[in-house]
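Heads up, one of the protein chains got dropped from this complex, but the rest are sitting where they should.
Chain lettering (A and B) follows the sequence in which the chains are written, and residue indices restart at 1 in each chain.
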Amino acid sequence: MNAVGFLNYWFVVVLMMIGFYILIAQGNLVKKIIGLNIFQTSVFILYISMGKIEGATAPILNSNWSVYSNPLPHVLILTAIVVGVATSALGLSLVVRIHEAYGSVEEDQINEMDRSV
Amino acid sequence: MLAVAALLVVRLKNLFTVAMVTGIYSLLSAAFFTLLDAVDVAFTEAAVGAGVSTVLMLGTLSLVGHQQKEHKTVQLVPLVIVTITGLLLMYGILDIPPFGESDNPIHHHETTVHYLEESGHETGMPNVVTSVLASYRGYDTMGETTVIFTAMVGVLLLMSGRKGKGSDCGEGDRNGR
Partner (left out) sequence: MEDNVILRVATKILTPYILLFALYVQFHGDYGPGGGFQAGVIFASGFVLYTLIYGLETARLVLPLRVASLCGALGVLIYAGVGIATMILGGEFLDYDYLNSHDAEHGQHLGILLVELGVLTTVFGVMVVIFYSFAGRREAK
């Protein structure tokens, strides 16, 4: 059992759970989207740390090095980062429109306004 | 450090500070990516996460107001859900091969071996990530470009005009821009 190897991944799980908690527990809509961002970034750290090799270098071919870290997770995560920013931009513009329609971005106030109509 | 930044986001009430701390979180994770030999990913995360995302959040906060309302401090049900999910994930992680070993099965799959060995003389460029992204997996990159184009279309549909009372004001403003 290599405990030090697991410690890295457990720390990433802790970060993921903090982001998840912000997403479901906070009432402010902007903070929910920030929590989603934190969640996404910690998932990226998980994938990238699975592709690392000790003593290797970045996957740029060089005659001085023979072992490279795995490039496949890098490619996946590049796409994921860009998709994440697209999601955040759309989410934030929805928050702006909700604010103009309801006058507030607190989840409980919006639900109350919906119920009272 | 990353955990400190994430916990600050939970506790702080002034949202401008929260946006700044999110930028710090993105920058720290970009540094972490550099340590993990993922230089392209670190570059993109620093540019996109600490740059564009922070600017968009600050723009939103200037439109919707930047103080979060107080409510009951700790909610039990989300905390229980988060703890259970975290424990399940930690239990699942026990199956992962150890960190950084060069004989992990992920590094010996034929696709990875082919990309690292053949990419040099099939595409002629040293950066393996760019050659995989643009040539071997070019179809996925086209899909990603389409996704971000869709985000532009969505934002234009939602927010193109000046703030009005409803959709009819939006139509007139879009023509008279």
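Here is the rule we go by: a contact is a pair of C-beta atoms (placed from the backbone, for glycine too) under 8 Å apart; a residue touches a chain by one contact, two chains touch by 3 or more.
None of these values were measured; they are calculated from a predicted model.
**Student:** In the whole complex, not just what's shown, which of B:Ala3, B:Val55 or B:Leu87 touches the removed chain?
**Tutor:** The single option touching the absent chain is B:Val55.
**Student:** Just name the one of A:Ile24, A:Val43, A:Ile60 or A:Ile98 that touches the chain not displayed here.
**Tutor:** A:Ile60
**Student:** Touching the left-out chain: which of B:Leu2, B:Ala19, B:Val39 or B:Val82?
**Tutor:** Considering the complete complex, B:Val39 is the one touching the chain left out.
**Student:** Considering the whole complex, not just the chains shown, which residues of subunit A touch the missing one?
**Tutor:** These residues touch the chain not displayed: 58, 60, 78, 81-82, 86, 89, 92-93, 96, 99.
**Student:** For subunit B, which residues touch the unseen chain?
**Tutor:** These residues touch the chain not displayed: 39-40, 42-44, 47-48, 51-52, 55-56, 59-60, 62-65, 121-127, 129-131, 133-135, 138-139, 141-142, 145-146, 148-149, 151-152, 155-156, 158-160, 162-163, 177.
As a working rule, only the chains that are shown with their structure count from here on.
**Student:** Report the inter-chain centroid distance for subunit A and subunit B in whole angstrom, where each centroid is the mean of the CA atoms.
**Tutor:** Roughly 5 Å, centre to centre.
**Student:** Under the definition above, what is the set of subunit B residues touching subunit A in their complex?
**Tutor:** That would be residues 2-3, 6-7, 9-10, 15, 18-19, 22, 25-26, 29, 32-33, 36-41, 44-45, 48-49, 52-53, 56-57, 59-61, 63-65, 68-69, 71, 75, 78-79, 81-83, 85-86, 89-90, 93-94, 96, 98-102, 106-107, 111-112, 115-116, 119-120, 126-129, 132-133, 137, 140-141, 144, 147-148, 150-151, 154-155, 158-159, 163 of subunit B.
**Student:** Under the definition above, what is the set of subunit A residues touching subunit B in their complex?
**Tutor:** 2, 4-6, 8-11, 13-22, 24-28, 30-31, 33-35, 37-38, 41-42, 44-45, 48-62, 67-75, 77-79, 81-83, 85-90, 92-97, 99-100, 105-106, 108-109
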